[in-house]
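Removed: one protein chain of the complex. Kept in place: all other protein chains.
Labels run A and B following the written order; every chain starts at residue 1.
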Amino acid sequence: MPKDHAITIGKRAVVCQDIELKGEIQIGPGGPIIIGQNNIVEENVTIINKLPTALTIGDDNVFEVGCYVEGSKIGSKNIIEAKARILSGTSLGNNCVVGAVCSTKKDEIILDNTVIYGDHHNRRIQTASANQISSLHTRHLDYLREVLPKFNHIRVVGAPESQEIVPISRKAIKQTASH
Amino acid sequence: MEPPIVYYPRSEYIETDTGNKVSRKSVICGSQNIILGGKTIIQTDCVIRGDLRRTGGGHAVVVAIGRYCLLAKGSIIRPPYKTYKGTFSYYPMKIGDHVSIGEGSIVEAATIGSFVHIGKNCVIGVFVDELPECVQDLYELKTKDFYIKFQPKDS
């Protein structure tokens, strides 16, 4: 991990050592890529911001294995499934699901509760409330906070007190900001 | 088509006593929880998550992979998770014999049977058609052939 002064890691965040962080990034509030609280970022996830404006990612999102995110804004409680792609300029609402290997179009605004699924990237509006999903999400986070330190080397950065953000990760999260 | 022989730099791979060939450039988490059956190849940039184990004490096998399996470049194996009776947990995963997982594919299934072929960049699809009866022999031949043709080369 490069010891770049521009990178800020929020409190209670678990960030893997093999991570690749480039540019001015703050894991925590403020900066060209801003990742909110309680996000789960899995293996080989790429989050890139090529725009001059900041890419804000909300809370409680799941970025599954190998997904690619280059949106302009990501809301909260979204699930970006494995190998899904969010193309540049896309703005994702809340409680959306981008299914496995699905992709959005460029410069699209995706409304809340949208589900993109299937090999034709079909869309529908989901009716299920976020409650069910979020209970799974919090349990997942609790599990990872407990288990990951057992198998990975942890370097404590700050006092583990206030609830900040938790991107758990492995391998490479590339976060590039152009400015 | 007859597949060509694949050469790899000898220094990149570790060969175990049972003939497993594991790339040094792969990421194996929680290796104490992973079992490889023998003659299995794990190529560059693969990720196997043995650390995502079941909650609760005791020794647990997280990922069990059979014989003559191939995890091609960049494939990711991670156990599945769910909440059962209110507790969140990852669950063990088993992969049978003669299974090949294509480049960049992601496998999060609980079980993959034997004689399964997963293509490139898959996130586990659904089988639609019935396969011919000799598919087992075919895949057995294919995986064995690949293992034999996966040869080290001093560079």
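Things worth noting here:
Throughout what follows, a contact is a pair of C-beta atoms (placed from the backbone, for glycine too) under 8 Å apart; a residue touches a chain by one contact, two chains touch by 3 or more.
Throughout what follows, contacts and distances are computed from a predicted model.
Of the names listed as "Mediator of RNA polymerase II transcription subunit 8", "Ras-related protein rab-18", "Dynactin subunit 4" or "60S ribosome subunit biogenesis protein NIP7 homolog", the one that matches the UniProt record for the absent chain is "Dynactin subunit 4". Here is the thing to keep in mind: the chain we left out touches A, B in the whole complex. When you scan A:I33, A:V69 or A:V115 for touch with the missing chain, the hit is A:V115. Residue positions on chain A in contact with the hidden chain: 97, 99, 113, 115, 117-118, 122-129, 131-132, 135, in rising order. Of the residues in chain B, those that touch the hidden partner chain are 1-2, 4-5, 86, 113-115, 126, 130, 132-138, 144, 148-149, 151.
We adopt the following convention: only the chains that are shown with their structure count from here on.
Those residues of chain B that touch chain A in the shared complex are 27, 29-30, 47, 49-53, 55, 74, 76, 78, 81, 83, 87-90, 104, 106, 108, 121, 123.
Within the complex, the chain A residues that touch chain B are 18, 42-44, 65-66, 81-83, 100-101, 135-136, 139-140, 142-143, 147-148, 150-152, 170-171.
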